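Up next, chain A:
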Amino acid sequence: MTGAPLLEIENLRTYFYSRSKQVFIRAVDGVTLSIARGETLGVVGESGSGKSVTALSITGLVSAGPGVISGTIAFRADGVEHNLLPDLDQYVRLKARDGRIVEVSKDETGWRKAVERLMAPLRGKEIAMIFQSPKSALHPFARVGDQITEAIRLHTRAKGPGEAKERALHWLERVKIDSPRLRFDNHPYGLSGGMCQRAVIAMALASEPSLLIADEPTTGLDATIQSEIVGLLAELKAEFGIATLLISHDIRAISRLADNVAVMYGGTVVEHGPAPDVLAPRFAPKHPYTTALLASIPSVQNVRDKGYLTVVEGEVPDAVDLPRGCRFYARCNRVTDDIRDKCANHEPELREVMPGHHVRCWLCAE
Partner candidate 1 sequence: MNKRIVVVLSILAVVVGTPPVSPAGPKNDGRPDGGTLGYGEYGRPSTLDPITSNEMVSLRITELVFNGLVGIDEKQEIVPELAERWEASKDSRTYTFFLRKDVMWHPKEGEEAKPFTADDVVFTYKIMMHPKTTTPLKVRYEFIESVEKLGDYGVQFTLKRPILNALAKFSFKVIPKHGPSHPLYLTREDPFVRHPIGTGPFVVKTITTDREIVLVANENYFKGRPHINRFISKPFADQNIMTQALMFNAIDMVVLVNPRDIPELQGDKRFVLQPYNALSYAFFGYNVRSPLLADKRVRQAFAYAVNRQEVLDSFFNGQGTLVSGPFAPGSWAYNLDVRPLPFDPQKAVALLRQAGFAPGPDGTLQKDGKKLTLSLKVPIEKESEAVKRVVLAFQNYLKNIGVAIKVEFKEWQAWKESVFQEHDFDIIFASWVFDDSADISSLFHSAEIGAWKNNFGGYSNPEVDGLIVESKLTLDHEKRRTINRKLHTILAEEAPYTFLWTLTNYSGYHKKLRRVAIHPYKFFSFADEWFIPAADQK
Partner candidate 2 sequence: MKLAALRPVTLVLSRELALTALLLLGVSFVVFVILFLAPGDPFSVLLEGQMPSHEARAGVRDALGVPRTWYVQYVSWLGNLLRGNFGTSIRTGLPVFGEIVRVGLSTLYLTLGSMLVTLLIAVPIALHSSVRGATPLNRPFTLLAYLVSSLPVFWLGYVAIYLFSHKLGVFPLVSAASASADRAWLYSLLPICVLGIGNGTVSEVVRYLREELSRVMAEDYIRTARAKGASVWRHAFKEGLLIPMTEIIASKIPFILGGAVIVEQVFNWPGMGRMAWQAAQDRDFPAIMGIVMIAATLVRLGSLLQRVVYVAVNPRASKQRRGAGWAE
């Protein structure tokens, strides 16, 4: 079953419940994605478009309860298929008064237990994660080396602390940390952001996972370091070819690393296809949002074309109160009168407009 993708996300919905407003915040609302072995899938979108929550949902790290997750996530590691979302609804009880849900009580304990039971064998071992702001992602009190060693001892057949340490050092070298033996004994506060991120990456790779989720790995680092890290990731990709879910709003990073790209907007995927096509400004058909997004990237290309940079006008829709129709409708500059009604009132499907290229827009309806 090599053909089957490594990870298949089907119509994922992750809602948070806000007690103070007594409503659901629909962070992720019907995302469908899939990653094949060795593929790097880039996910782009403004902040608040639900990229990170998607990632966290996959690894069951969505913490802020009470919330609800539904849909299916199929993960196929070493020939076994895991459904990462067993039926969690049973742990949620809704109390509705005159149509509105006034209270959501959630059996946190049961919920967590279920998730943990499922995730225990996968997390870290099969699915590793890289986070943004690496400095805070590392344990402040523990030596960097030890943190990596821990991952190794947890998930690999490294025998004894000695060997584990060796492997840890080996990984530190792999991620191009200068004088790894020295760094091994450093505490996070002793390292620069870039080094921390390298260490985090080393920690993630050290357990030789089959899926790597990089959640905005370059955010919170200054520009030069960013490109360094991207470069590193590129090399590692070439070297190991680990399937990667790369989340970033840094289009350039995506374009450099991703095979396929999914564009998220308002908690759902609006466009999904091969990286070159999706990221090529003139490629058609294309979702207006993607166009706008690309147009807003500072790049020689853009400037030459227009002589100025455009911005995506308007704001990301409120996750609490999503429009009935197309989520981009309010900001869309390509609505034509004959489809305006549809745009306003009916949400378009994500349909395959070309082999392997999906767009969610009425323009591409026919």
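Selection criteria: all candidates are chains of the complex that A comes from, given by their letters.
The rule is simple: a residue touches a chain if its C-beta (ideal position, glycine included) is under 8 Å from a C-beta of that chain, and two chains touch if they have at least 3 such contacts; residues count from 1.
All values reported here derive from a predicted model rather than from experimental measurement.
> Between 1 or 2, which touches chain A here in the complex?
Considering all copies, chain A is touched by candidate 2.
> Within the complex, which stretch of chain A touches candidate 2?
59, 61, 63, 108-109, 119-120, 122-125, 128-129, 131, 133, 136-142, 150-151, 154-155, 185, 187, 189, 200, 203-204, 207
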